[in-house]
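In this view, the complex is presented without one of its protein chains, the others remaining in place.
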Amino acid sequence: MKKSLLLWAIFGALMCLLPLFTSTGTLRVFIFANFLAIFAMSWDILSGYTGYISFGHPFLIGIAGYTTAMLTRHTGTPLFLSIPLAVFFTMIGGTLFFFPALRTRGTYFALVTLAFMEVTYHLMQVVEPSLTGGTRGLSGLPLLFTGAIPNYYLSFFVMFVIALGLWALTRSGLGTVLSAIRLDEESVKSAGLNTSKLKLFAFMLSALVAGIGGALYTHYLGSISPRNMFDINFLFTILIAALIGGEQSIVGPILGAYFLTFLLEYLRPYIPGAWRFLLYGVIALLVYYYAPKGLYSIFQAGTNRLGKKIKRNEQYGQTT
Amino acid sequence: MAKLLDVQSLTKKFGGLFAVYDLSFHVDEGESLGLIGPNGSGKTTTFNLIMKELKQDEGEIYFKGKEISKYPTHERVKMGISRTNQIPRPFSEMSVSKNIRVGIMPDELMRIISMNSQSDAERKIGKSVGFKEHALAMYPRELSMGDLRRLELARALATNPKLLLLDEVFAGLTVGEIAELTELLKEKKEEGLTFIIVSHDLRSLATLVDRVVVVSFGRLIAEGSFKEVIADEKVQEAYLGKQHSQI
Partner (left out) sequence: MSGILIQGFLLSGLYALIAVGFTMIFSVGRVLNLAYGVYIMLGGYVYYVLAQVLSLPKIPSFLGAVLAGVAFGVMTYLFLVRGLKDNPIAVEISTLILAVVMQAVIILIFSPAPRSMWPLIPGVIHLFGVTISKNIFLAMIVSWLVLGSLLVFVQKTQVGRAIRAVSMDTKGAVVSGINPSKINIVTWALSGALGAIAGVFFATYTQLDPAMWVFPLIIAVAVVIVGGIGSIMGSLVAAHIVGFLETITTAVIAAELRGVFTLLLIIVILIIVPKGLMGREEI
């Protein structure tokens, strides 16, 4: 426990100092990575832990984004109101639409979320374009902060707080019961636990985080459109980030998000659009097949060895 | 003696076949009941129905005097019924200790979150079924069948049951393991636990049970003390005389 807190503190400190060493261009990449980390963590707390794979996170993120976009654009609601409202609607809407499926089986849940995402993608392009902006979406939305550095700190701060919160929750009994649901839900019921209640809680946490991420992301970009919200590619990116990083760990998705974002940045000049997804997909399949615990397991192995070395050196009275 | 469990006219059909038909029996508090019968006679189905893993087509189930048919599985467990599985199904990616922990967890979110490790309670339960200290950190794939059955029992006991449904606890165990488990169950019986045991090992069953109920093709065919039931012609016929040599 102490070791972990120390690691978090080091991570936090390093990231806070980052702007001193990097250009604004790189900072903007980090901003994107932070948001992707938020989305990937929101996916993990539900799907990684309970095994109820959600293909509908873009739907949840999109509700948040569109709610705050439409409120600020059409009614001039100030950000400190529109953002919490957006998060609230995400949680309500998400629960309303997904709970009937959540109560039943993981496979039904996966299918229903996929269906929702797809239908919403088409729907948002045609319904009330005057409100939603149709295919092009809405732009020129108010920004929370201007400039790379303040946005960087915002994105990092939010990501860090969410990460710590979720991490603490999953290290408690909650993590145990949720992962038990993934392993064998029937047995969890036979242990006297109401799995529907637990799944709902995990879902609401997930929706909360997704909502916060979606609303803030929209006011970082200043625009929103069906293409960048309800797209299969967006879903795919979140999924891959969580999977490559390591499901069921909260830390894994952060690692995965950073890895994927920087891979994307590095490859951008060399590899055109469609090849990228091909590449991600192949990497994801390989990781899934051969290293299902993802980057996180590598990270853990590394810190374990480091920890052992430090302990050994202390025992022999040497300094590292 | 109050009736702890009272099953009345339970019926369950699968496709065209009656797995359980018009089955009625009861268990008194503190009693241990044997539920025996040839393969496929509906014993596991009966347990599934009592636990709400399946829903009955007809019939009522009374627990502590209350009709419980509308309650889902986890509620029945909270009321005090627990079971072990015929084929052990532990949580494969969790240690013995953590497996037991899931059983101990209360069904309240705030308490689940504030609960981190329950090592004392887990250790106590683990030891009470015969696990040594070092075994608590082992994983199901490393355990022998005897230990897996112990784990099933530990998980069932973790929920603090009044009524324990034991499905084939002795299958696949060595003679030594059977003796140990029998001793353990006798201890629990003395502590006041009520149970229903399903087993093909009639010899081991004989020493544990107060009364026996026999089913065949889902129907009750005999009821009484172990001796009475074994001597019953209908029972012998149902087993086709195969079990004679066991006694």
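Per-chain residue numbering starts at 1, and chain names A and B are given in the order in which the chains are listed.
The working rule: a residue touches a chain if its C-beta (ideal position, glycine included) is under 8 Å from a C-beta of that chain, and two chains touch if they have at least 3 such contacts.
Note that the structure is a prediction, hence the values are computed from the model and not measured.
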Quiz item: Which of these touches the unseen chain: A:Ala115, A:Leu200 or A:Leu221?
Solution: A:Ala115
Self-check item: Touching residue (missing chain; options A:Ile31, A:Leu208, A:Leu243 or A:Leu260)
Solution: A:Leu243
Quiz item: From the list A:Lys3, A:His74, A:Arg103 or A:Arg312, which touches the chain that is not on show?
Solution: A:Arg103
Quiz item: Going by the touch rule given at the top, which residues of subunit A touch the chain that is not shown?
Solution: 51, 53, 55, 97, 100-101, 103-108, 110-112, 114-116, 118-119, 122-123, 126-127, 182, 232-233, 236, 239-240, 243, 273-278, 281-282, 284-285, 288-289, 292
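In this section, only the chains that are shown with their structure count from here on.
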Quiz item: In whole angstrom, how far does the Cα centroid of subunit A sit from the Cα centroid of subunit B?
Solution: 43
Quiz prompt | Partner subunit A, residues of subunit B touching it in the complex | solution = 51, 53, 72-75, 77-78, 82-83, 89, 91-94, 98, 101-103, 105, 107, 109, 111-116, 155, 158-159
Quiz item: Contact residues on subunit A for subunit B in the complex?
Solution: 169, 171-174, 176-177, 179-180, 183-184, 186-195, 197-198, 201
